[in-house]
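For this view, one protein chain was removed and the others were kept in their places.
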Amino acid sequence: MRERVVANLNQALRALLAKDERVYLLGEDIADPYGGAFKVTRGLSAEFPGRVLSTPISESGIAGVASGLALCGSRPVMEVMFGDFIGLCFDQIYNFAAKSVSMYGHKVPMHMVIRCPVGGNRGYGPTHSQSPHKHFIGIPDLSLWELSPLHDNNVVLDRLLGRGEPCIFFEDKVLYGKQMYLDGRISQLLSFDFLGAEANYARVFVASPDSCDCVIIAPGGVAEQAWTAAAELLLEDEISCQVIVPSRLYPFDLEPLLPVLRQARLICVAEQGTAGGTWGGEIANRIYEKLWGQLRRPVLLISSAAAVIPAAPHLERDVLVQTETIYSAVREAFHA
Amino acid sequence: MHEISVPKLNSNDASYILVEWLAGDGDEVAADTPIAVVETSKAAEELEAGHDGVLQRALAVNADCGIGAVIGRLFPTEQARTAYIAAAVPAPDIAAPGPAADDIVITKAARQAAAELGVDLAGLAFPGKKVVKRDDIEQLAGAAAGTVISLSAAQRAVGQVVTTAQQSIPAAFAMVKIQVDAALRLQAGQGAGAHCPVGLPELLIKAVGGLRGRFDWFFGRYQDNGTISLTAGAQVGVTLDAGQGLYVPVVKDADTRSLAEIADVLADFRISALRGSFRESELAGGNITISLSNDPDIVLARPIIFPGQACMLCLCGTQQELYLSDAEQIAVRHYANLGLSYDHRVINGRDAALFLRGIKNAMAEPGTLR
Partner (left out) sequence: MTGSTVTRRQAARELSPVTDHDLDLLLLIRHFEQGILGLYGQGKLSGTTHTCLGQEYIPVALRTLLRADDYVFSNHRGHGHYLARFEDPAGLLAEIMGRQGAVCNGVGGSQHIHRGRYFSTGVQGESLPVGVGVAMALKQAQRGALAAVFIGDGTFGEGAVYEALNMAQLWRVPLLVIAENNGIAQSTPSTANMAGTIAGRVAAFGVAYQCVHSMDVNEIRTEIGPLVQAVRELPRPAVIEFETVRVGPHSKGDDTRDAEDRQDVLGQDWYRRYRSAFAARFSEADLRQRAHIAEIISEVDARPPACWEP
């Protein structure tokens, strides 16, 4: 029986609340019967009254409340209804939650998770479809993570809450309705294994993981587009690809990926964020530090256009990364 | 007959899951009878039949259904339903689907190869393979015919080149013996761990490059109108075959570059030859070529000139001979035969001899090659 991603998330949150009395969930409209805009928290306020709280529409205030809870030893999981609204929380995350870990000259643990539904391709328009990851790169003591259908959220969320520093968990909305893959197999053509400590990287391959022409690093919702493009590239052009799906986006640990990256003829990073100052640019820079002399060509960065995200679906499709974007970019790079 | 299709239930999802059938095949239902439960990302929704009729289900439990997908059909009578079933392609298994049978996936290039080679794909087995590529088809075509060995794409490309050369270039041949003791001493003097070792090939490339000034038409290209076109510098191609295929990468500007740089470039080429990983730019732009046949058993080899070039050199294996020294003692020295195939429209025998002697002299004093 296949499990949907939203069910896996819901179950993971339930397990956290059940296991540890210090855990709180906070967010707008997360209580039952509504259970959250994307139904991720359905059933939880009924089961854990007093620890699953619907809040007023006060993103900044909620982030502060969560930080206060974390400061005195509780473990809050805060939901920002649409990740686009995280702008309102920026001061509390940037100047209080993350800084409190180190700015007092000794470590102050801040166990907290900020969950953000992100991403487009739903026709929600410019302020409800963005991927704001890049704005949080490089903030000391703040780590960035992304929901993936290949990583069990029971394990991931538990890990995040245990880190002792604030973690932002980005959830591409299109994934909620998709299924989890937890047994190493996506389809008859596509399978996956794991690389790195804590199984941080899922590696999707066709037929065999031994070698490939091209490596595509693609988190979250873009991962499925990437592996679909990979299958097409093999069938149409006999270009073999592996897709690396990271759970933790930042800080990015390159070491476990070096053997795979070294043997590839092309490395791509794909993301749904808009072009300019991207997460992919940061990853490429790290790759250049280690592999400059061995690369045949620059790391190929695939992102959405440098534009607002239109509401009309046909216009939105042209701005946001699609499977076709990845397929064409890789194909062009090989035929250049 | 009416088709029951999935309506758009929310703006979140592109597809839903059919989680339960509330009615079965052959059941009579009214328009407002709920017949199935469909799950969205937000909630479970009941779907109604929409019309009166006899139900025939078309989709299994747990299947994905997109907006507009047909999940069932409603017939006016039971007879109409059974007639439909009998006439239709075998109905889908309504029980929960098991894992799909392991179909082989065949690439577009493989299908094209199959069409070209007359290989029938239906019923072919590829045990242990998930993906069938062009190379697999080509291999299979060879095996099926019994004693036929199919040539690889690379080999076929070589075949085309030498055929053109043989057909279009009137080639003559000359050979000299070159003394290589000095060169071997130079090579030995570097030590075992030298990063880019200088040996006979490197010295030869440099020597050839050094002759660009006096023998520029050896680096030219014969044109049908009786002229020779020249490209700048000595762009010396070198044959390398490390078991991954025959490659002829080009050492650029061998006339102006130092011996150390040439050795560096050749070392990289050797690695690429091992990996089979040359870039196009490395294989293009040659205006003269050296064929290395330095297997010690090969005493003579007559190379085939590249179409578009005027000549090709061939360095054969290093040999030992006895000679009488100046002091009338018997001594050992080493030599190698160096052959030159040349386009007789462009180069005469006397020129060929002078050219070869130029190389021989340069190789005898390798210290002058920097």
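Letters A and B mark the chains as written, and numbering starts fresh at 1 in each.
The working rule: a residue touches a chain if its C-beta (ideal position, glycine included) is under 8 Å from a C-beta of that chain, and two chains touch if they have at least 3 such contacts.
Computed from a prediction, not measured in an experiment: that's the story for all the values here.
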Report, in label order, the displayed chains that the undisplayed chain touches. A
Candidate in contact with the missing chain, chosen from A:G43, A:G61, A:P109 or A:G281: A:G61
Would you indicate which residue among A:P33, A:G50, A:P259 or A:G293 is in contact with the undisplayed chain? A:G50
Would you indicate which residue among A:M103, A:V155 or A:L258 is in contact with the undisplayed chain? A:M103
Using the document's contact rule, name the residues of subunit A that touch the chain not shown here. 50, 53, 55-56, 58, 60-74, 76, 91-92, 95-96, 99-100, 102-106, 108, 140
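The rule we apply is simple: only the chains that are shown with their structure count from here on.
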Help me check something: in the complex, which residues belonging to subunit B touch subunit A? 11-17, 40-43, 62, 100, 102-103, 105-109, 129-131, 133-134, 277, 279
Subunit A residues within the subunit B interface of the complex: 1-2, 4, 6, 38-39, 122-123, 173, 176-177, 188-189, 206-207, 234-238, 265, 296
